[in-house]
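Written out below as structure tokens is the structure these notes cover.
The complex appears here minus one protein chain, its other protein chains still in place.
Letters A, B and C name the chains as they come in the text, with residue numbers starting at 1 for each one.
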Amino acid sequence: MAKHETPFLDQLESGPWPSFVSDMKQQAEVRAKNEAGVEFQIPQDCVDDLLGVVELSYKHGRTHWKHGGIVGVFGYGGGVIGRYCDQPSLFPGVEHFHTMRVNQPAGKYYSTEYLRSITKLWDLRGSGMTNMHGATGDIILLGTTTPQLEEVFWELTHNLGQDLGGSGSNLRTPADCLGTSRCEYSCYDTNSLVHFLTNEFQDELHRPAFPYKFKFKLDGCPNCCVASIARSDMSFIGTWKDDIKIDQDAVNKYIEQDPAYPSNAGAHKGRDWGPFDIQKEVINLCPTGCMKMVGKELKIDNANCTRCMHCINVMPRALKIGDVRGCSILCGAKAPILDGAQMGSLLVPFMEVNPDNDYEAITDLIENIWDWWMEEGKNRERLGELIMRQGFQKLLEVTGIEAVPQHVAYPRTNPYIFWREDEVPGGFERDVVEYRKHHLR
Amino acid sequence: MAKHETPFLDQLESGPWPSFVSDMKQQAEVRAKNEAGVEFQIPQDCVDDLLGVVELSYKHGRTHWKHGGIVGVFGYGGGVIGRYCDQPSLFPGVEHFHTMRVNQPAGKYYSTEYLRSITKLWDLRGSGMTNMHGATGDIILLGTTTPQLEEVFWELTHNLGQDLGGSGSNLRTPADCLGTSRCEYSCYDTNSLVHFLTNEFQDELHRPAFPYKFKFKLDGCPNCCVASIARSDMSFIGTWKDDIKIDQDAVNKYIEQDPAYPSNAGAHKGRDWGPFDIQKEVINLCPTGCMKMVGKELKIDNANCTRCMHCINVMPRALKIGDVRGCSILCGAKAPILDGAQMGSLLVPFMEVNPDNDYEAITDLIENIWDWWMEEGKNRERLGELIMRQGFQKLLEVTGIEAVPQHVAYPRTNPYIFWREDEVPGGFERDVVEYRKHHLR
Amino acid sequence: MAFISSGYNPAKPMENRITDIGPKHFEEFYPEVIKKNKGKWTHHEILEPGVLVHVSETGDEVYTVRCGGARLMSTTHINEICDIADKHCDGHLRFTTRNNIEFMVDSKDKVEPLKNDLKSRKFAGGSLKFPIGGTGAGITNIVHTQGWIHCHTPATDASGTVKSTMDALFDEFQNMRLPAHLRVSMACCLNMCGAVHCSDIAILGYHRKPPMLDHEYLDKLCEIPLAVAACPTAAIKPAKVTLANGTEVKSVEVKNERCMFCGNCYTMCPSMPLADTDGDGIVLMAGGKVSNRISDPKFSKVVVAFLPNEMPRWPSMTDAIKKMVNAYSNGANKYERLGDWAERIGWEKFFEVCELNFTHHLIDDFRQQAYMSWRQTTNFKF
Partner (left out) sequence: MAFISSGYNPAKPMENRITDIGPKHFEEFYPEVIKKNKGKWTHHEILEPGVLVHVSETGDEVYTVRCGGARLMSTTHINEICDIADKHCDGHLRFTTRNNIEFMVDSKDKVEPLKNDLKSRKFAGGSLKFPIGGTGAGITNIVHTQGWIHCHTPATDASGTVKSTMDALFDEFQNMRLPAHLRVSMACCLNMCGAVHCSDIAILGYHRKPPMLDHEYLDKLCEIPLAVAACPTAAIKPAKVTLANGTEVKSVEVKNERCMFCGNCYTMCPSMPLADTDGDGIVLMAGGKVSNRISDPKFSKVVVAFLPNEMPRWPSMTDAIKKMVNAYSNGANKYERLGDWAERIGWEKFFEVCELNFTHHLIDDFRQQAYMSWRQTTNFKF
């Protein structure tokens, strides 16, 4: 028997899409029965009470969670989000119901052995509810009490070989697409770089020293499956500098409608779009118009290619990314709050991704940017807002990068250039008396 | 003999383009000789001194004109720009050298009789130098002394039937393209409307009551030959609501390269661009893709036409503007100073241009906008800046115009909507004690 | 229940402490076929909705079956996922960025048994546990935030709006018949823990009432200067307030007409709650994307200024979303993303074909960039 009536939530059990309500009810029941004989370290009926508190929110149209107090594990300033219910007498099982963020592995690959060790730990010491995964990428362990925080951390680090993620004014756990592990488009090994960065900057992840949060996201190619350009203060997007590789035979297989060569790797199979038309579907849609057919040969003017991926996406068996690979780096993406949303602005058109020197070029860049941001950033000012406030030129200056037209979509439309004194012959100091000899008042 | 050596300016006499230096020298000579026996009311050698002062600027790389003092004609707050030389002892002929702005006629048509009456007046009472015309559109009489201001004004109004233009925080003389007088593209009679507006608002033109300057410009069609969209606080651009008229025979004349049907009315005759290709030059360049050939017939999906004029410009003998004509009205264009440049933002997608009721809809709109701007505008704040500061919604509110998607290029990208209290059920006042019953602290 | 120690000694927190070890190394988690062929993949194909094959230059293939699901997930459910992976996939699986689960097998004959197993599993309430789909020119899982499950600032629920939306769009999850893929995202307030500002369709929880002021406690629970500084529109000022009992306390006052309901003050100060049954609800945005394909990434635009919270299934919201998806499906060209389509036909036509009302709320008036969104041309459609 359910502890609380949930007439609103019950209506979310129907329909084909997996019901979170059904899963919570299942979990409540498993905990109530406790066939595994777990010695629950937090209230056994906490999921019942979670259902209850959410039902109350459905009734009121308002949340029933309060601000977190300052809870955490010793020596860390992040990774734990305190959470308390504002109706503890009605729902004592969730009176304290803190979140722990756990660094997800690169590419979000798992062994069942590892996942089972997590579920076992969380059944014992938490609610057994999780997010797989949180919006930033972490494994989210949802709901435990303050005394259990150190215990969970101890077990994670000692028994699972696993650390917490970031929260607050910290680096957040870097996130990546699956990269070369299972994608032919990926221009670098995102898994390796994201793992390196996560480990290299554990201190920044765990001990708040920043003006506000900071996110790295790594996309293997400009398709941006992990949305780095919209969602990370520093976005690493794979790219290449040389020519797209063309298999002309395969091009013609696409043109001939060979069933083993479906357009867009089969992504449009659900509708009859008519026979594949390379002119209409590839050449005419190329944003730079840099492609054409000459007889049976596809020609690409690579100097005018912007590597948007469309042609490669449409004909993945015929067109391949180039061989001189690396990444573009963009800075400053963020959600609207406070000063409006930003996407990442291109800072480095091309950078090598070189594990052999511990990604030195990348880490140097990161440290220069952080030095500036930590020096100049105001409280709760994201990197993008600092760039906006002090100007993109300042970002170039602190990173020692020369201005190139690739940095802009278009040059400034206003002539309001802030010339520096050392750029102007004779400097700024002048003699008004001398001037007045030639220009009477 | 020239009064001043002008080695710099002399170098601007060569080359094919009409030399302003040669013209000034010619004028200096004519005044020096005075074969017409004019009783010059300002220094006879003022043009010599003008050459001298400009030469000095060429030597120094700096202007030698000072701020104007407050000079003008009685009862007017505009139309005269005071101007003084900062080296009066070197150039006494231009010590006082004020500008008078004169309302140009609609379409800038002139009779020689009128022009000669102007030159005669300005030879007598001014330098004989003019701008035909100033940037805003006025006839600019360049250079006279303070005592001559009232004399010139008297002669203009009594003998020439002609008034001064605007300057300062006034309406400036409205300007137009030639409109229906000699252009088949024009959607309304710009000459009539500009003449009406200039006369209707003489008070606003001559007596400063505005926060800053205000410009009307009138373009007969979206080709915008008079640049109203970039250069006027209120821009009236001709348009139509019904279908483009097609002469299919003429379309085929263009396709057949009939020499009487040159593309773009002959504008590209100077280069061999190859035979006219209606698909490439018209249909593929249509920004909305709303055109196609069906056999020998050109079809236009007028519901998707944005009236950009390209097809009509390319084939003026075949395609004609529609018959339901009027204008779009855009507001707020200005040059960069102070808060950055603006182009006009679309306020009225379509408005009738009706002389029979004295353009009532247009004058009502103007008065509503001015009421708001005079009430709310800060000193030296252009209309565009006020719209930016108080929001486009406010402009809609004061003009009683309903928001339509035509008002935006795209809807807002941020969710920061300033809801008004009366739009939200229950208003803004709430009872925190009641709230705390359901939400403990 | 008895307290079970992990080994941690609260008296000596630094004893044997392990810190800063990061996540597990990914190579421990790769399936064998992935480990062997990493960097060698030559191409892939979506065989049917939810089923992909990737082909390696070694000749190896990996078949992936993608399943949707709630990101809110119990350990019971995770254990069931593990059971499936153990049975079919040698004990490996992965999650996608958009909360899908991917089961991988190394030969084609293992695909059908896996699919059949997945299809057979349902929750007691009737919904599928592992719907297969979310690939190609369709709709995949919705990324979202916590909502009423676990957050103190939401203006709506996340899990419930997502469940309702995915039920409404379920056919598109299991099909690939749209002009291009269509990403739906959800954030329960504009802190946007899950940044939704570049999604084809974004569901956003939003407040519409200025904060209540709990004057009696404000100075005790908040740093007033931080609350004042938090406001992006400078609507908050320090103030002295006399309580009903005559006590004068330090507090703040809010200039309501400058408030845009962002809730940033509440984040800094719990004595300024915004949540309100009638005030809170849903903003819908549309037309954003993050891919660089064909056109540049772009922000989503606000297309519905407000819909009330209609628990538990938000029918007005799912109705508006379906109207957009249908109009897009009918109107866009192959490969054309929703935002590219809207720009091609013009936003004025977008509102027409989606049957959405345009109101003054949709005109930008935030900061000077607002100007860029107004129409500075006569190129528009009547």
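As a convention for this text, contacts are C-beta pairs under 8 Å (C-beta built on N, C-alpha and C of every residue); 3 or more make two chains touch, one makes a residue touch a chain.
Predicted model, so just to flag it, every value in this text is computed and none were measured.
**Student:** List the shown chains that the missing chain touches in the full complex.
**Tutor:** Checking the complete complex, the chain left out touches A, B, C.
**Student:** From the list B:L124, B:C290, B:M351 or B:L386, which touches the chain that is not on show?
**Tutor:** Considering all chains, including the one not shown, the answer is B:L124.
**Student:** Pick out which of B:E113, B:D356 or B:D422 touches the chain that's been left out of the picture.
**Tutor:** In the full complex, the listed residue that touches the missing chain is B:E113.
**Student:** For the chain not shown, which residue from A:H98, A:K269 or A:R307 touches it across the whole complex?
**Tutor:** Selected residue, touching the omitted chain: A:R307.
**Student:** Write down which of B:S181, B:N252, B:N304 or B:Q390 is the residue touching the left-out chain.
**Tutor:** Once the missing chain is taken into account, the touching residue is B:S181.
**Student:** State which residues belonging to chain A touch the missing partner chain.
**Tutor:** Residue positions of chain A that touch the missing chain: 222, 229, 237, 239, 241, 287-289, 303-308, 328, 330, 339-340, 342-346, 349-350, 388, 391-393, 396, 403-421, 423-426, 428, 430, 432, 435-436, 439, 441.
**Student:** Would you write out the residues of chain C that touch the absent chain, in ascending order?
**Tutor:** 292, 296-297, 367-369, 371-372, 376-379
What we mean here is this: only the chains that are shown with their structure count from here on.
**Student:** Compared with chain C, which chain's mean CA position is the farthest off?
**Tutor:** Taking each chain's C-alpha mean as its centre, the farthest from chain C is B.
**Student:** Could you state the distance in Å from the CA-based centre of chain A to that of chain C?
**Tutor:** Those two chain centres are 12 Å apart.
**Student:** CA centre of chain A versus CA centre of chain B: separation in Å?
**Tutor:** 49
**Student:** Counting only residues that touch at least two other chains, what does the list for chain B look like?
**Tutor:** In chain B, residues 340, 413-416, 439, 441 touch at least two other chains, as defined above.
**Student:** Provide the list of chain C residues touching at least two other chains, using ranges where the numbers run on.
**Tutor:** 190, 197, 262, 270, 275-276, 278, 299, 366
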